[in-house]
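Dropping the structure in here first, questions after.
The other protein chains are all here in position, but one chain of the complex has been omitted.
Let's look at subunit A:
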Amino acid sequence: MTSIAVAASPLVEALLARADDALVHAHRLSEWCGHAPMLEEDLALANVALDLLGQARSLYQYAAEVEGAGHGEDDLAYRRDAPQFRNALIFELPRGDFAETIARLFFSSAVMLPWWQAAMTSPDARIAAIAAKAEKEITYHLRHAGEWMIRLGDGTDESHARMAAAVAKLWPYTGELFAAEHETIAALLPDAAALRPAFEATVARVFAEAGLERPRAGWMQKGGRRGVHTEHLGHMLAVMQHLQRAYPGAVW
């Protein structure tokens, strides 16, 4: 089935950015279903993925209404191609080992908890309502990921080495999470740069307990917010969108 063209405005783009973050992250987490290191973790990652999928749906529904082109949440999720996705690159990277999955969940939750907290006071009532739900859910995600960061970082030589490698690999992808919003809608959404102190404080606290070192400032990867993605996203979308592309409008 053909792709849709999205009538993009700054607000639609900003909503899609966070919706795509949540959807793509949810999909990567769901890949662990049936493969996690233990049953409790299998359930936990699937639960976190479900929360993110719910947040993505709320954001896509609102983006579709703002766009006003008659599209629905499923059109936005299943009928856009990779260059139309606005997710940050960190979410589309292959799930990697368990340490990488946890490090990604930790970094993103450490940014998104203060992001949603700030969004709760948005003058846009719809954004504030979505935020009030998401903030409660992310609190659980951050605690879960933080506990695993400590357990693996302060665990065996093997778990420490793997977690240190995951942190080194993913750190250069964290910068994109702080990109500024378009000036015309900046008042509706949190000022990403202002979230840095909260993010750094969470990282400092958890890394101190986990015996991990915060990587030094350096080159940061970016591109996802303007549709320039790694090759991994296309492969992921081919799997995720296959059914709706092959059988348009299929329902249960």
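Everything below uses one rule, namely that a contact is a pair of C-beta atoms (placed from the backbone, for glycine too) under 8 Å apart; a residue touches a chain by one contact, two chains touch by 3 or more; residues count from 1.
Everything that follows uses one rule, which is that contacts and distances are computed from a predicted model.
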Record-based protein name (UniProt) of the chain missing from this complex, from "Ring-1,2-phenylacetyl-CoA epoxidase subunit PaaD", "Phosphonate ABC transporter, permease protein PhnE", "TonB-dependent receptor" or "Sarcosine oxidase subunit delta": "Ring-1,2-phenylacetyl-CoA epoxidase subunit PaaD"
Of A:R143, A:H182, A:R226 or A:H242, which one is in contact with the hidden chain? A:R143
Please pick, from A:G54, A:G155, A:P215 or A:G234, the residue that touches the omitted chain in the full complex. A:G54
Note that subunit A touches the chain not displayed via residues 40-41, 43-44, 46-48, 50-55, 57-58, 125, 128-130, 132-134, 136-137, 139-140, 142-144, 146-147, 202, 205
